[in-house]
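Written out below as structure tokens is the structure these notes cover.
All protein chains but one are shown at their positions in the complex.
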Amino acid sequence: MLPAVAMAQTAPDTGILQLKYLDYRDWQPGADRMSVRSPAFYVLKPLSDTLAVEGALVYDSMSGASPLYFNTLSGASGVGITEYRTAGDVKVTRYLDGAAVGVGAAVSSERDYLSRAFSLDARISTADRNRTYAFGFGGAADVINSVNGVAENERRNTLDFLVGVTQALSANAILQSNLTYSSGHGYYSDPYKPLDHRPDQRRIFAWLTRYNQHLPDTDATLRLSYRYLHDSFGSTSNALEVAWFQPLPDGWSAAPDVRYYTQSAAYFYFNPPFPSGSVPGQFYTADTRLSAFGAFTLGVAVAKSLPDAWSASVKFEFYRQRSDWRPGGGSPGIDPLSARWIEFGIAKAF
Amino acid sequence: MHRMAGPILTALALLGSGCATLQPPQPWEKGQLARPEMQFDPDPLGARIQQHIYASKEAATGGYGVGGGGCGCN
Partner (left out) sequence: MPLFRFSFQAMASANALQLWATDEARARRAADAAIADVRRIEAKFSRYRDDSVTTRINRGAGGDAVAIDAETAALLRYADRCHELSDGLFDVTSGVLRRAWNFRETPPRLPDDATLCALLALVDWSGVEWNEHAVRLPRAGMEIDFGGVGKEYAADRMATLCLECGIAHGLANLGGDVRVIGPQPDGAPWRVGICHPRPSGNRPEEAIASIELAEGAVATSGDYERFFEIDGQRYCHILNARTGWPVRHWQSVSVVAPMCVVAGTCATIAMLLESKGGAFLDAQRVGYLAIAGDGSLHGSAATLRSAVGTPDPAA
């Protein structure tokens, strides 16, 4: 586990290096769908008492039976499309007395998609450091160039805002609640899906509340998180996460977690059977990501602290999405989607 | 949707009141709050990975921060 970064707004006194490897696979009944292998790297380095820099790099290689444009590939060796995504971000934070200001940049690049983003955030604490207010502002500029030529140099620009408060409730309990608002304009359609035509703006409002409770008797920690989100596509979602962190003897720990998520369909989502003609002027998608469904995740993370401030961890998660897992019902005619991922990680404080 | 918010907040309030005291800690009492598992972002890399996985499967993205950039999957 990582060394503590306390609530007080001072620069961390130790750096952190995290290396992770993700093995992800998803599938639907009767067929394999996609697998992702992804090494990832994160580092946090204090540069002085008042300055710290952090950065992350993630490299995904995704392969599976649903290539972006081609139905299949003919070549002298092997079959299957592998798509790659490289994403990196960096942030510099300056610590002042009772406050911190950060500026960050992020890039995500794939064959047909490029996103560049920036962020500014400020945190201000009360004198007793038991309450911290957070303000954030960020933006992203995306360029989409689909392999099939449907989207050529399409753009999408977004601005995000965040306000939040974190409050230490007692020596053993802490609560955080954030409101975010995002407003974007540009290309939102999926160029690989026929007839897909989405509005050219999207506004998202989200309210995230998290609560951590330490239980001195068992030394365990209960972690709760609830996010309510509503967007102008008409989708409203709720995500509830509960995790239980249990320290075990000899530096081991186990943390099972469960997540329940529901979402309503976008107003321009149409159930199958999908129309074969175009509907001029009307927004339309058959993308099941915008349908109504419920989803459960069940997982556990096991970690062990090692000598010299090293630690190792393994995390398993199982995910299933079904339209009938949503109270009040979901979109009909959609196959359940399942996924599983394993994260191997090592970390070092230095 | 709102029917979930009510029970959650009630549960939080009950949990809070179930503790010994609901009193903001003194500086010398902040030891437990400094534990990694008591942080809201103890695993920055894991959080990036997890948020990206959910963003590729679900319509909802965001709520955790600002200016994180997007991906072609949503």
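A and B label the chains in the order they appear, each numbered from 1.
Basically, contacts are C-beta pairs under 8 Å (C-beta built on N, C-alpha and C of every residue); 3 or more make two chains touch, one makes a residue touch a chain.
Because the structure is predicted, anything quoted here is derived from the model rather than measured.
One chain is not depicted; across the entire complex it touches A. Checked against the hidden chain, the listed residues A:R37, A:R94 or A:R111 yield one contact partner: A:R111.
Across the entire complex, the residue among A:G75, A:P249 or A:G328 in touch with the chain not shown is A:G75. Even with one chain removed from view, chain A keeps its contact list with that chain: residues 29-33, 63, 65-67, 69-82, 84, 111, 276, 335.
Methods note: only the chains that are shown with their structure count from here on.
Separating the CA-averaged centres of chain A and chain B is a span of 13 Å. Taken together, the chain B residues at the contact with chain A in this complex read 1, 4-5, 8, 11-12, 15-16, 19-25, 27, 29-40, 42-46, 48-49, 52-54, 56-72, 74. Only residues 1-8, 18, 20, 22, 24, 26, 38, 40-42, 44, 54, 56, 58, 85, 87, 89, 104, 106-108, 110, 112-113, 115-121, 128-131, 136-140, 142, 144, 156, 158, 160-162, 166-176, 178, 180, 182, 204, 206-214, 216, 221-224, 226-231, 233, 235-240, 245, 253, 255, 261, 263, 266, 289-290, 295, 315, 319, 321, 337, 339, 341, 343, 345 of chain A touch chain B when the two sit together in their complex.
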